[in-house]
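Before any comments, here is the structure.
Missing here: one protein chain of the complex. Every other protein chain is in place.
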Amino acid sequence: MSLSTAEDLPTPAPIVVREPSLWFKLGLVALLALLCLVPFLFVLTISFGHKIEGAGWAFGFEFSHYKRFFLGATWPETFQSLYIQRLGYSLFFAAIGAVIAVALAFPFTYFLTRMSRRAQTVWLVVLLSSLSLSEVFIVMGWDILLSARSGLPALLDGIGFTDLMKDLGWFQWFRDVGLASPRAFKFKTSGFATVLCMAYLVWPYAVILLYPALSRLDPALVEAARTMGARPGQVVRTVVLPSVRLPLFGSTLLLFVFLLGTYVTISVFADPSQHTLAVSIYDSVRGSTLNAPFGAAQSVILLITAGLFLIAGQKLSKAGGTA
Amino acid sequence: MRISLFGRLFMGLSAVMLMLPILVVAASALNGGRSMLFPPQDPTLTRFSEFFISEPIWRTALGNSVIVALSSAAIAVLFAWPAAYFLWKRATGLSKAIAGLMALPFAVPPIVFGVGLGFMWSFLGGLGSLWAGILSHGALFAALPLVTISIGLQSIDRAHLDAAATMGATEGVTFRTIILPQTIPYTISGFFFAMVLSFNEFIVMFFVSSSSYATVTLQIFNSLRNGFTPTMAVGAITFIFVSVAAFSLVARYGDLPRLMGADQSRN
Partner (left out) sequence: MADLVMKAIRKDFGSFRAVDNINLTFAHGKLTALLGPSGCGKTTLLRMIAGLETPTRGQLMLGDQEITAKPAHQRKFGMVFQNFALFPHLSVAENIAYSLAIEGVAKARRRARADELLELVQLVGYGDRRIGELSGGQRQRVAIARALAQEPSVFLLDEPMSALDAKLREDMQVELRLLQQRVGITTIVVTHDQREAMTMADQIVVMSKGRAEQVGTPQEIYSRPANSFVASFIGKANFLAGEAQGGRFRVGDYLLQAPESRQFTNNSPVTIAVRPENAVIAETENAALGNNIPAEITFIRDVGSTRDIYLKTPVGEMIVEYGAGETLRPLSVGEKVPLHLPPEKLHVFPRDVEAAG
């Protein structure tokens, strides 16, 4: 076979790929930027804007809204931490709600992924329907369940639990933690009701988020652990949990960020003194107080808080993933 | 592998907890009076006729909900298709930027996105118009069809595209005859996901509608201060029914476990 050198033959002309899609792509980017990014830029800009009495605002560059958030409107004469407290309650409720939801979703999802494909499909339909169900309907359901007249308090009364507690002298404890009025149990408004409803709200999300990791868990791992003498509980602790540590952490973080924005649950079930930043954003932008730039500033702070948690979470899970 | 007694007990209890508020709401729709009592007093079906026929507030709101959900889901799919396709063809910086933009509203607390959209539409002059609401929901939920369509595209064997090319198909013909038909179930799933979530969403809608129109969930949200009524419970039943129907369709025509990220080689 004759060997001509590669060099004396021409390099072929490349196959020409038409790129009509570049302009289309740029157009799509522009449109999506307008709808998905510009709103946040408006929030940022207006947070530095000037409040006009009524409900309006004007462009400006002042830090008064941030000052009001961190130090109070009347600083330096007096110091107020009302809004920092609100942020604190946002973090508090969101954190507890997310942790409870994930803790309850983990065993459920583990059992779910051990079921037949058909049963899984049925459960997924139920879970997705529950997940997409509007917060107003969920709050509606718990509102009835926790209401004094026809919910849990009435049930506890009816089965004699209330009287039993009174007889035992334990009723005072429920009053002390804010779960009872002088005569009967009372769950509205309470931290218990708030956290319960929030955990319920994101529980299906938690299942859906944990589902991929747990369903890809190789059953041979579990079986191997069993053949080496591990009891079911030990298997979960030594094999299943460690291998889904990152998804567990990631899901908790995502749901935490999601719950930071909850409005209806808080406004119905939480005591006004424990209202969160989401409620006060609502009040500032469209509700009772009407101060759009201040609302924007609070939104920016909520956004930055969420962002910081997500970034910190990513850093942590990376460190945990390589360790 | 069999599920232990503890496992079955735990799942049963979870099911009860999951169903409890929904069943209570459904039952309270039967109340004869104006207040939400459980068990319902003077059971009647009047609330259903109120919701669907006699009360124009609810009839209009339901109409708006349907219009917004259907059109915003369609728009979400229209946004998502090219984005998913570009990302799949070649993950360039630009196509990643497109996907990132679509994921952004879905990843932050919705109340912040709602506030921002409210500001933007009032600046651009769309505040309070139905189309602004539709576009807003389209942007908010485009991430869902983006995910389902991407899963669909990933399931296409790239050898199919080479095979089509060796049989004379240009890129356009391949798209029409190979890619599109194989991704239709995933597109429909994405549409249903976006539709159901838009149907139930109210916070973003609250800020962009500016009280000039209301969807069902927004109408309930707006009357929150006056408490819930049995007519609203009819809305709840309707919405649950729509969700279950939509996801059942997805499950019937698509592989729901796979869409949710299960390993398809198992079971």
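In order of appearance the chains are A and B, and numbering begins at 1 in each one.
The rule is simple: contacts are C-beta pairs under 8 Å (C-beta built on N, C-alpha and C of every residue); 3 or more make two chains touch, one makes a residue touch a chain.
What you see is a predicted model, and the numbers here were worked out from it, not measured in a lab.
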Of B:45, B:78, B:91 or B:167, which sits in contact with the chain we cannot see?
B:167
List every residue of chain B that touches the chain not included in the displayed model.
157, 159-160, 162-170, 173, 177-178, 181-182
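Keep this in mind: only the chains that are shown with their structure count from here on.
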Quick one: chain A and chain B, Cα centre-to-centre, how many Å?
18
Parts of chain B lying in touch with chain A, wherever the complex brings them together:
1, 3-4, 7-8, 10-11, 14, 17-18, 20-22, 24-25, 28, 36-39, 79, 82-83, 86, 94-95, 97-98, 101-102, 104-105, 107-113, 115-120, 123, 135-136, 138-139, 142, 193, 196-197, 199-203, 206-207, 217, 220-221, 224, 228, 232-233, 235-236, 239-240, 243-244, 247-248, 250-251, 256-257, 260-263, 266-267
Complex contact set, residues of chain A against chain B
21, 24-26, 28-29, 31-33, 35-43, 46, 104, 107-108, 111-117, 120-122, 124-126, 128-130, 132-138, 140-145, 147, 149-151, 200, 203-204, 208, 211-212, 215-216, 219, 222, 232, 257-258, 260-261, 263-264, 267-268, 278, 281-282, 285-286, 292, 295-296, 299, 302-303, 306, 310
